[in-house]
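The block underneath contains the structure these notes are about, expressed in structure tokens.
Left out: one protein chain. Kept in place: all the others.
We call the chains A and B, going by the order they appear; numbering starts again at 1 in every chain.
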Amino acid sequence: MEEPIIKVGDLKKYYKVHQKEPGLIGSVKSLFSRKYYDVKAVDGVSFEIGEGELVGFIGPNGAGKTTTLKVLSGLLYPTSGKVQVLDFTPWERKTAFQKQFSLVMGQKNQLWWDLPAMESFILNKEIYEVPDDQYKKTLDELVELLEVEDILKIQVRKLSLGQRMKMELIAALIHSPKILFLDEPTIGLDVVMQKKMRDFIREYNKRFNATIILTSHYMDDVKELCERVIIIDHGKILFDGKLEAIIKKFADHKLLTVILEREVDAEKFREIGKLESYEFPRAVISVKRSKVSEAAAKLLKDFPVDDLNIEEAQIEDIIREVFTAENVKS
Amino acid sequence: MLKYFTIFSLSLQNEFTYRLNFILWRSRNILRFLMTFFLWQGVFYSNRSVFGYSQQDMLTYVFLVLVINTFVLSAPSAENIGGEIARGDLSNYLVKPVNYLKYWFTRDLSSKVLNLAFAVFEISVLALMLRPDIKLPEDLVNLLAFFLASVLAMVIYFLISITAASFAFWRPEDIWGARFFIAILIETFAGGIFPLDILPGFLKIVLQLTPFPYLIYFPIAIILGKITGITLIRILFQSLVWTLLMFFLAKLLWKKGLKSYSAEGK
Partner (left out) sequence: MKHYFKVFLALLNISAKNYLEKRWNVFGIITNSTISLIIMVIFVNVYFSFSKEIFGWTKYQVFLLTGIYRCVSSLFYVLFFRSINWIPNYVQRGTLDIFLTKPINSQFYITFRLTRIFELFSVLTGLVLVYYSLQKMDIMVSIINWSFLILGLLAGLLILYGIYFSLSTLSIWIGRFSGITDVFYILREPLAIPLDLFGKTTSFVLTFIIPLGFIITVPVRLFFGMSPWYFLFFGVFFASLAVWFSSWFWNFSLKHYTSASS
């Protein structure tokens, strides 16, 4: 593989938080003394990412995803560890480095509220020193890709959440960054907008060969977008690799969905495998990988089957298994 | 009633969290007091008596301004209501079974209690250092009148601030303009910088036609024994009139404001 553009070696980020007891007495106490305890946001994380990759950091809230992203973009000083992004040390925040990446954090917007988004784009153009012709070209491309020609001149506060997100993206991409960090990009969006967002990310990655790292706790983001997934929990990486590999490694069963012609006693399904759900005419049975063909054949032979479907287990369930397995281990 | 007590208690806790802000606010008041005090000292350098006030008298007056300020002109409601309307946060409160304005008045009260508690300390220190000559009237009537005037002052101030805050219903972008404007008026015409009786006759009358002098000047004048007899009753009566006037004005503005607020579907 060619030289990776992001290298992270044993990254650790700990910080202190203080506790306060509730109630009036607690408030007075906290005036005089405070108790602090350590939070291990990131606890020994290592990985490498190559140019043009589209990687997803998946994990529950508080797993350390956002913290890792912040270290990569230079917002946080690590407690220990080595990080190189585009041959720069992120937290030195060198201008040459900052011109090459962009950070978009779901709820923190950078657009000027009372003005049309256009104004914010122009400001960014000046800040990132984007030459006029490149600016125009990039702007046109992004506007076309996101379909926002007619709302460019409308004040940001009057736009819907979905429209605003689109504008935030343009503002973030106007300087054609090589790396794009997206923190929870689909949070708060409706189903339609989520899909549009994913389509855009995929398209942008393909068209401009930009390296994209996104964090999410939505399974669908992972499913639709990322070939490579890094699962992180309690500050540690549980898995780093292709999505298919996770499924193969952690999912030891598949799901058989049957549509029945007539009612069947639920008990009978026990011969085939574990009955996950049964609501006539639909039944879902989970079967060990190795026994799938055998089970399918038996279903077709012994049951009044109208239709039969074989699927992978839900990613959510698989990943949940990954978490519980690791937690049991540690 | 219990719920208002809980609000009171939570509000106290809240104030503790922002202890730094509280200290800053107190410092600002003390600084004001010191500034005014030193300024007047300059005038008395070459003059025995100014407008009928000796240096001691002026010191006493300015000192009492500090005291009155503590519980009349302090109100978190003044700072916060406008913002809550402008941001639409008001909606959160409208759905709760608590009257929004009563809620803020309760919070104000808790803030005033806290202020008084801390102010007692700082005022004692200042009193020891500067020794103002405060002659408290033995007259029970005067004390009662002072108490009444102060209570009315607090209420009037509350009503003025919520009136100013109500402008946020129509002009949410510019809550600071109205507040600033009112603050300037209060600063000058409530008697916080100089005792209002040094102004020429007609101005004195004009001022009584505004709610401002009842906030600071009159309560102080009463406790200093400068206003007695028929005048005392008249002033108290005017205070009451202003309280009622402001009450109705505030009520009207809020009614209209809430209507337009809900009409926007917030």
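Basically, a residue touches a chain if its C-beta (ideal position, glycine included) is under 8 Å from a C-beta of that chain, and two chains touch if they have at least 3 such contacts.
From a predicted model like this one, the values you see are computed outputs, not experimental measurements.
Engineer: Could you tell me which of B:35, B:127 or B:141 touches the chain that is not displayed?
Structural biologist: For the chain that is not drawn, the touching residue is B:35.
Engineer: Determine which one of A:114, A:203 or A:252 touches the chain that has been left out.
Structural biologist: A:114
Engineer: Looking at B:61, B:146, B:169 or B:194, which makes contact with the chain not pictured?
Structural biologist: Of the candidates B:61, B:146, B:169 or B:194, B:194 is in touch with the missing chain.
Engineer: List the residues of chain A that touch the chain left out of this view.
Structural biologist: Considering the whole complex, chain A reaches the absent chain at 13, 15-16, 39, 41, 66-67, 70, 73-77, 79, 91, 93, 95-96, 98-99, 101-103, 105, 107-108, 110, 112, 114-115, 119-120, 122-123, 126-129, 155.
Engineer: Would you write out the residues of chain B that touch the absent chain, in ascending order?
Structural biologist: Looking at chain B, the ones touching the missing chain are residues 17-18, 20-22, 24-25, 27-28, 31-32, 35, 38-39, 41-43, 45-47, 50, 79, 171, 173-174, 177, 180-181, 184-185, 187-188, 193-194, 198.
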